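Apart from one protein chain that is not included, each protein chain of the complex appears where it belongs.
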Amino acid sequence: MPLDWAYVAGFALVGGILAALPLGIVWLLAPRSQYPQKLLAYESGVIPFGSAWAQFHVRYYLFSLAFLLFDVEVIYIYPWAVVLRALGPVAFVEMLIFLAVLGVGLAYAWKKGALEWV
Amino acid sequence: MVEVVRIVLSVLLVFTFAAVGVGLFLVLMERKISAWVQARIGPRHVGPYGTLQTLADLLKMLQKEHILPAGADRVMFELSPIVVAVAALMSYVVLPWGPGLIVRDLGVGVLYFAAVLSLEVIGILTGGWASNNKYALLGGLRSAAQMVSYELPLGFSILTVATVVGTLSTVRIVESQPYPWHTYPSVIVAGAVFLVAATAESNRIPFDLPEAESELVAGYFSEYSPLRFALFQLGEYGSLFATSALFVTMFLGGWRGPFELPVVGSVLSGIFWFLLKTYAVVFFFMWVRWTYPRFRIDQLLNVSWKILLPVSLANLLLAGLLVAWGG
Partner (left out) sequence: MTEAAAFYILTGTVLGAALVVVLSRNIVHAAVSLIPVLLGVAGYYVLLGAEFVAAIQILIYAGAITVLILFVILLTEGATGLRVRQRNEQVPLGIIGSGALVFLLITLLTRAPWPPAATPLPTYNPGAVGQSFLTAYVLAFEVTSLVIVACLVGAIVIARREE
């Protein structure tokens, strides 16, 4: 079983090297003539003004937080899915309670407008 | 030692397929399909029926100058395309290409698939930020918010299938089909949710606002020179193919076919059916892309959180009900 994951690690490492290979070829082959105008950030033809950072709305944070919490819920469902057949209705009811509580949480977030973009 | 050689060989094999059968071929497929939808022909000069077009583009890209925008974060800028491409590639480990033909049958197969797909978001986020460009940053943030919102319905539909089969291993999922008849309503809904969520995960129309060509230039990869752009594309098309392959594995029977091909034997026959089905699903995704307009960002997030999430949750409970009582 650790061997399986050795394959995963191999995929990550060797895949990373293989993905970086064309970049190496570009480094060898491509011309290099850099001057300041070429390095300007692209802003549809005008000279960019201001820094590339602006205050972003808290909604990005709320979405990723809600995602995180529901993801944690999902990881409980994975083992449940595997043993449900063996454990039968009792396990189903237990998960129903779990998901009902989280459903209340989702309804609260919905009602409070945490899932709105604007 | 033998294992190390095996690992490297399998990576090379999968990567070659990903580069040729996915990267080169899918770009051409996209262009041909868009042409067909728009009543024109598409690339036809380079190679028979334009088949060598993408290769020619790739050779051209290898000679283009690499520009690092002023003020860009060098390390993150260089790493992001590689992270996206590698994350997409890593999901190929658990795809069953034929009977007994899988890189490794991980015990946590589909969970691993979902986990690796969630790593792509980071590459996109850092790529958008590292470019020191407002458009790229906005595109990266929006793309991350979108992908993250749609990972939940995707996960729930995968879980529905896992509940019906009782395992997370992709090989056993293929072997357990067709599923027991009484679970099919739940499985069909899960399939529909999966298709919608997968379209959003791959940032394709109708969910492609983060890379909307007329609004955000090219979104989070606006500042990238051609080859790095190609790496991002490899990651995107790679994950599109992998998600289609997962759909085929979970809902369309994997490598099983109605009949075994006469001469070639069961393994090659399995590969044939698997590829045929997967490319058919990819065709479906591309067809949808060139047919529909795109959603606004708020519509897009509403669809995920207010429609798909409750639906897939209820569907999962339905599947659980059917399995717990039906057996």
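Order as written gives the chain letters A and B; numbering starts at 1 within each chain.
The rule is simple: a residue touches a chain if its C-beta (ideal position, glycine included) is under 8 Å from a C-beta of that chain, and two chains touch if they have at least 3 such contacts.
What you are looking at is a predicted structure, and each value in this text was computed from that prediction instead of being measured.
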| item | value |
| --- | --- |
| Interface partners of the hidden chain - shown chains only, full complex considered | A, B |
| Options B:Y112, B:F194 or B:F285, residue touching the unrepresented chain | B:Y112 |
| Interface residues of chain A (partner: the chain not displayed) | 1-2, 4-6, 9, 51, 53, 55-56, 58, 60-62, 64-69, 71-73, 75-76, 78-83, 86-87, 90-91, 94-95, 97-99, 101-102, 104-105, 108-109, 112-114 |
| Residues from chain B at the interface with the omitted partner, ascending | 73, 75-76, 106-108, 111-112, 114-116, 118-119, 121-122, 125-126, 129, 137, 141, 144, 148, 168 |
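Definition applied: only the chains that are shown with their structure count from here on.
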| item | value |
| --- | --- |
| Complex contacts: residues of chain B adjacent to chain A | 3-4, 7-8, 10-12, 14-15, 61-71, 78, 81-82, 85-86, 89-90, 92-93, 103-108, 111-112, 131-135, 137, 141, 144-145, 148-149, 151-152, 155-156, 159, 162-163, 166-168, 217, 222-223, 225, 227-228, 230-231, 234, 297-298, 301-302, 305-306, 309-310, 313, 316-317, 320-321, 323-325, 327 |
| Chain A - residues contacting chain B, complex | 1, 3-8, 10-12, 14-16, 18-20, 22-23, 25-27, 29-34, 36, 38-44, 48, 50, 52-54, 56, 60, 63-64, 66-67, 70-71, 74, 77-78, 80-86, 88-89, 91-92, 95-96, 99, 103, 106, 110, 115-118 |
